[in-house]
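Have a look at the structure that comes next, please.
All protein chains but one are shown in place.
So that you can tell them apart, the chains are marked A, B and C in the order they are listed, and the count of residues begins at 1 in each.
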Amino acid sequence: MNPDEIRKEVSEWLDANWTPDRSLIEWRNMLLEGGWAAPDWPEDCFGRGFNAEQAAVVNEVFAEKGAVSAAQVGPRRLAAETILVHGSEDQKKRYLPPILTGEHAWCQLFSEPGSGSDLAGASTRAELVDGQWIINGQKVWNTSAHHADYGILVARTDWDLPKHQGLSYFLINMRQPGVEARPLRQMNGHASFNEVFMTDAVIPAEDLMGGEGNGWAIATTTLSIERQGFARGRTPTASRKPTEGPIYQELATELEIANEPYTWYPQREGRIDLVLPRAKETGAIEDPAVRQEIARLMCLSNGARLAAASAAAQRKSGSNEVIPAGSIGKLGASVIARQAAHVHTMISGADAMLSGPDSAEEGMIAETLISVPAISIAGGTDEIQRNIISERVLGMPKEQRSDTGPFRDIKRNVT
Amino acid sequence: MNPDEIRKEVSEWLDANWTPDRSLIEWRNMLLEGGWAAPDWPEDCFGRGFNAEQAAVVNEVFAEKGAVSAAQVGPRRLAAETILVHGSEDQKKRYLPPILTGEHAWCQLFSEPGSGSDLAGASTRAELVDGQWIINGQKVWNTSAHHADYGILVARTDWDLPKHQGLSYFLINMRQPGVEARPLRQMNGHASFNEVFMTDAVIPAEDLMGGEGNGWAIATTTLSIERQGFARGRTPTASRKPTEGPIYQELATELEIANEPYTWYPQREGRIDLVLPRAKETGAIEDPAVRQEIARLMCLSNGARLAAASAAAQRKSGSNEVIPAGSIGKLGASVIARQAAHVHTMISGADAMLSGPDSAEEGMIAETLISVPAISIAGGTDEIQRNIISERVLGMPKEQRSDTGPFRDIKRNVT
Amino acid sequence: MQIEYTEDQEQFREVVSRFLQAKSTPIDVRRLMASNEGYDQAVWQQLCGEVGLAGTHIPEEYGGFGFGPIELGIVSEEMGRHLYCGPFFASSVMAGYALLNGATEAIKSAILPDIASGDRIATLVLDNLNNPEKVGSVLKANDEHVVSGTAPIVVDAHIADLLIVAASTSDGLGLYLVNADADGISIKPEEALDPTRKISRVSFDGVSSERIGGLNEESLNLTWDQICNALAHEMIGGAQHLFESTVEYTKVRVQFGRPIGSFQALKHRCADLLMELEFAKAATHHAAFCLATSEGEPFAASMAKAMASDTYMEAARAGVQLRGGIGFTWEEDTHLWYKRAKSSEVFMGSAHMHRERMMKMIEIAPSHNTGEQP
Partner (left out) sequence: MQIEYTEDQEQFREVVSRFLQAKSTPIDVRRLMASNEGYDQAVWQQLCGEVGLAGTHIPEEYGGFGFGPIELGIVSEEMGRHLYCGPFFASSVMAGYALLNGATEAIKSAILPDIASGDRIATLVLDNLNNPEKVGSVLKANDEHVVSGTAPIVVDAHIADLLIVAASTSDGLGLYLVNADADGISIKPEEALDPTRKISRVSFDGVSSERIGGLNEESLNLTWDQICNALAHEMIGGAQHLFESTVEYTKVRVQFGRPIGSFQALKHRCADLLMELEFAKAATHHAAFCLATSEGEPFAASMAKAMASDTYMEAARAGVQLRGGIGFTWEEDTHLWYKRAKSSEVFMGSAHMHRERMMKMIEIAPSHNTGEQP
C-alpha cells in the first residue's frame, strides 16, 4: 500500500469508529480488531505488516484526529517486541493483546546487583520443581516494576554450563507473593527504578520463552531494541487535537503512571533545548569562550542527529555497510549530555549552586547537572558500547576471557 | 660536607688546576683523578658520594668558572649509570673512565622492529660459541649509534625460558664488522635515530653484565633512568663564562656531535617558551578563546613542574608515599606538548601551513607541529606509562597475560 | 619555591584528619544535609574549642592560632575529604578574611575573637560569586550606611549571627556589619544543588548598618585569592577521597569473571586522573605557599582554583561512572561528593573565569614564570 492509500483507509476507519466517549479498553479492543493497534506487526499477529514509513502515516493520521492509539510507553514495548520475535503462538496470543490494550504493564528483570555491565553473569536461580519454575534472586534497575503486572526475566537454569548457555528467558507474573518490588532512589532524588526480590516465586512451565538455555540470545534482542530507543531519545509525542472526553482522562492516568519514571530523562540528556535561551537570557552568549563551547555542543548534537539519519537511510536502502547506529548513538548521547552539562554550568556560573523550583528553569538546570551521569551508564555503559563498536563493527580482536567454563566456577561478586 | 665546604674545596681545586689551554682528554683525566668528574658517584668508583644537592653545588662552581666538566650528553650517561649499578668491578674500571673523559660514546640497543612497547619481547639472538657471544638481530631507535663506540644491548640467550627470563644484558663494541648502523629518517625530516643490524657480531664473555638471564632486571634500571630524563626535559645547560681557548673548540665539536640528534627535542616538547611571545606578536592573545587555551597550557605545565618538585622533595625526605614521578611526568609531557601544539596552531592560523626558515620562528613552530607526536611514543608510549601508573602505583590488577611460557611459543610479529 | 610541609604541619594535618574522620562520617553528613541547620552544634563547638580550628589563620592577637594559608589549606583539604558540614568556610574563611583585609582595627579586635572561638558565626555577603570584578554591582550603601539590594547566594546565612556585607558606595566597596536579625533583612533558605553546604538568598531592604571598613581592588583580590586557596584545598581533599575510593572499588568489583580494575580502559582512566590530581594538588599547595610568602606567580590562586574545579569534577564523573548504576544511587555516598564538586566548580569563579583572570595577571606582569622548561 502506498502512503495515500493508507491515509485514506485509516482516515475512513477512524471517521467511522473513533469517539472519545468510549472507555479506553473498549476502544483499544476495537483497534486490535481493526488491525490498527500495531500496524507494523505481522498480519498474523495483530498487525498489518507495515514498514516504518507506512506505520508513520498511520500515526500521523491518529495524531491529526486526536485518536488514542495502543499503549506504548514504558518497558511494555520491550517485552512486546521480544515476544513478537521469540514467543510461542500461545504466548503471543495470551500476552500481546493486553499489552496493546494497556491492561497489562510490564517490567524488565535483567540487571542484578552483582551483574550490571556483565548481564550474562546473572545469578538469579530458576529451578524446575514439579513442573513449575521456582525463582530465587534479586534484580535491580527495574523501571516501573512496582506497577507491573508481568516481567521479562533472565534467570539461570544451569550452573554447570558456560555462563551464556545456562540462562533462560521467562515471562513472570509480578502479582504474586514471592515477588517484591522496592523503589530505589537515585542521586537526583527521583526513584524511577526498583529493586525486585524474588523468593520462591513461581512461573508456570509454559512461560519459559524460546526454550531452556536460550535466554542470552533472546535477551540480546531485547537489549538491541532498548539501545535503539536510547539512540532515538524517547520524548512521548503529543496529539495535535484538543483532547476532551472521558477516554482522555483514562489515558492521562495511564500516561502519568507510565511516564513518571521518565520525567527526568530529558534532563539526563542534557536539555540542549535550554542552552541558547539561557545563554541569551543570562548574557553568557556574549562570552567568546562560552560561544565556542555552545558551538561544540551543536556540532556534536547535529553530528549525532545527521549520522543517525544517514544510518537509517542506509538501512532502508539495504546497504551492506555496517553502521552501529545503536551503540554510536548511545555513546554520542553521553558525550552530548556531558558537553551540555558543561555548557549549562558555564552559563549559570554560581547560580548553578541553586536547585529547586526557585532556581533556573524551575530547577531543570540543576536536575540536568545531577542527572547527566546516568546517560553514560543506563542501558549499557559507555565502556560496553565502546567494546561493542570496536569488536562488532571494527572487527578488532576480543580480549582473552576470564569467564569461560562452568558458571559455578567463575569468579563473581559476593552479594 | 656542607655546601660551603664543597664550594670552597672545588673552587680551590679549580683555581689550582683549571685552564682552557689543556686538551679535553688531558683535562678530563685530571678531573677523574681529582674526583670531580662524577662527584655524585660512590667514592670507590671515581666519585665522592655526593647527594644531588651537593653535586649541584659542584656544577654551580664549574659553571661560574667556565670549567669544562666530564662528558655528559647522549646515551653514554644511561650506560654509565647502569654499569655503576650492575657492572662488575672489572667492567666499571674498563668502561666508566672513558665515558667520563668523553673518549667513548655509547648507544642503547633495546628496541627492535618487532618489539617496541614490548621491550622484553626482544628476539635478537645471543649464542655462546667457543667462549664468545655471537649476536644476530636488528635493533631500532638507537640514538647516535653511528657515532657510538659501545652499546648497551639486550639480547635473548635462552628461547625456552619465559620471555623476561631469557634475556641478557651486554656491553657491545660497535666498531666491528658485524655491526652496521643506518640512519632512520623521521616524519619531521630529522634522522636522529639509527637502525642497527648485527650479523655474527662478537662480544667477549666478560662483557655480559650482571649474569646470564638477568637482562630484563638490568634493562629496567636503564629505562627508569631514561624516564626520569624525559620527565625533566633535557636542554643542555650553558656555561656562564665566555669560553675562549683550545679546549672549548674540542668541547664544541664533542657537543655538536652528541647534541645533533636532540636539536628537535625542544620542538617535540611543544616550545611553550614561544607561546606568549607569539600570542602577543600575532595579536592572538586578544582572543578570549585563545586565552583560555593558553591558560590551560600554563596550568598543565606549571602543574607538572610543581608536582615533579613536590615528588622530588618527598623522595629527599624519604617519604614512603610512592609518587611515580617518572611515569606521571612523562605522561604529563605528552599532554603538555599536545596542548602546546594546539595553542601554536590556534595562534598561527593559516600561517601554520608554512614551514622552513621563512616561517614563524625560523621554522621552529612548523617543526613543533610535526614533532610533538614523538613525545608520546619515545621512551615508552603513553599507553605503557598508564599501565605502569595504574599497576605499580595504584595497585590495580594486571590483565591476564598472553605471553607466558617458553618464549619460542609466544605469538610475535613476523619480521 | 618551597613545596614541602614541615613536620609540624604534617602533625597538624593528622590531628585535623583524626577529628574529622570521627565526627564527619558519611552518616553524619547525610544526617546534617537533611537537617535545616546543616551542622552539628556540638561538633562545631568541639572543632572550635578543643581543636581550635576556626581560628587557624586568624592572628593570635585576635584570638586565633596565627597560622597562615598553608595550615588553613591543610584544614580545608581535610574538611573537603570528609565533606565536613558546618559554618567553617562561611565564618572563618570568608568572613574572617574579609575582616582581616578590610575592617578597622577596632572591629577586628571586637569580632575576630568570637569567630575564632566559634562563639559567633559570621558570613560574608557578596552580591556576586562569579568574579571579583563584579562584586558591588547589586548591593549598595548610601552615605548613611543604609544597605539595599539582594545577594542571591550567601553561604550559611541561615545560621549566621553576623553578616559582613560588601556593598558599593560613593567611595568604592565598603564593608558593613549587621546583625542577622536586623530590621529589613530577609534571609530565605534556598534549595542547594549541594545540600551539604547551605545557602540563602539575603535581601536588604534599606538596612541600617555599621560601616566597618572597605576593600579596594587589591584587598578584594587578595581576599578572593585567599578564599579560593582554601576552597581549592577543600576541593582537592574531596577529589582525593573520590579518587581513592573509586580505585579501591575497581579492585573488588567483579564483572566478566575479573575485577573491573583489571580492564585497561578503567586503568588508563585512573592513571590519567592520578596525573591530573597530582598536578592540581601540587598547584594548590603551591598557591598556599605563594600566599604565605607573598612570592611566586600572582596567578597561583586562580590557577589552583581552575585546576581544582576541573579535577574535582573529573574525579566525580569517574566516581559515578566506574561504579556503574550503583554509583548513581542515593544509597551510595559518591553523589555527596559529586554535588560538592559541581557546586564548588562555580563557587568563587568557574575554571573559565579563573583562566581568564590568570591571563590578565600575566599580561600585567609578563616576565612571570609561565611554566616553561628551564
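Note that contacts are C-beta pairs under 8 Å (C-beta built on N, C-alpha and C of every residue); 3 or more make two chains touch, one makes a residue touch a chain.
Note that the structure is a prediction, hence the values are computed from the model and not measured.
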{"item": "For the chain not depicted, the shown chains it touches", "value": "A, B, C"}
{"item": "Hidden-chain contact residue, picked from the options B:20, B:116, B:178 or B:213", "value": "B:116"}
{"item": "Sole contact to the chain not displayed, among A:45, A:128, A:202 or A:276", "value": "A:276"}
{"item": "Among B:93, B:185, B:315 or B:392, the residue in touch with the chain that has been omitted", "value": "B:185"}
{"item": "Sole contact to the chain not displayed, among B:11, B:136, B:259 or B:381", "value": "B:381"}
{"item": "Sole residue of A:52, A:252 or A:295 that reaches the chain not shown, by the stated touch rule", "value": "A:295"}
{"item": "Those residues of chain B which, in the complete complex, touch the missing chain", "value": "111, 113-118, 121, 140-141, 184-187, 189, 289-290, 338, 345-346, 348-359, 363, 366, 369-370, 373-374, 376-378, 381-383, 386, 401-404, 410-413"}
{"item": "Missing-chain contacts mapped onto chain C", "value": "263-265, 268"}
{"item": "Interface residues of chain A (partner: the chain not displayed)", "value": "233, 235, 266, 269, 272-273, 275-276, 280, 285, 288, 291-292, 294-307, 309-311, 313-314, 317, 323, 328, 331-332, 335, 383, 385-387, 389-391, 393-400"}
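The rule we apply is simple: only the chains that are shown with their structure count from here on.
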{"item": "Relative to chain A, chain with the most remote C-alpha centre", "value": "B"}
{"item": "Distance from the mean Cα position of chain C to that of chain A, given in whole angstrom", "value": "41"}
{"item": "Centre distance in Å when chain A and chain B are each reduced to the mean of their C-alpha atoms", "value": "55"}
{"item": "Cα-centroid distance, chain B relative to chain C, in whole angstrom", "value": "43"}
{"item": "Chain C: positions in contact with at least two other chains", "value": "258, 263, 266, 352, 356"}
{"item": "Residue numbers of chain B (touch at least two other chains)", "value": "288, 291-292, 399-400"}
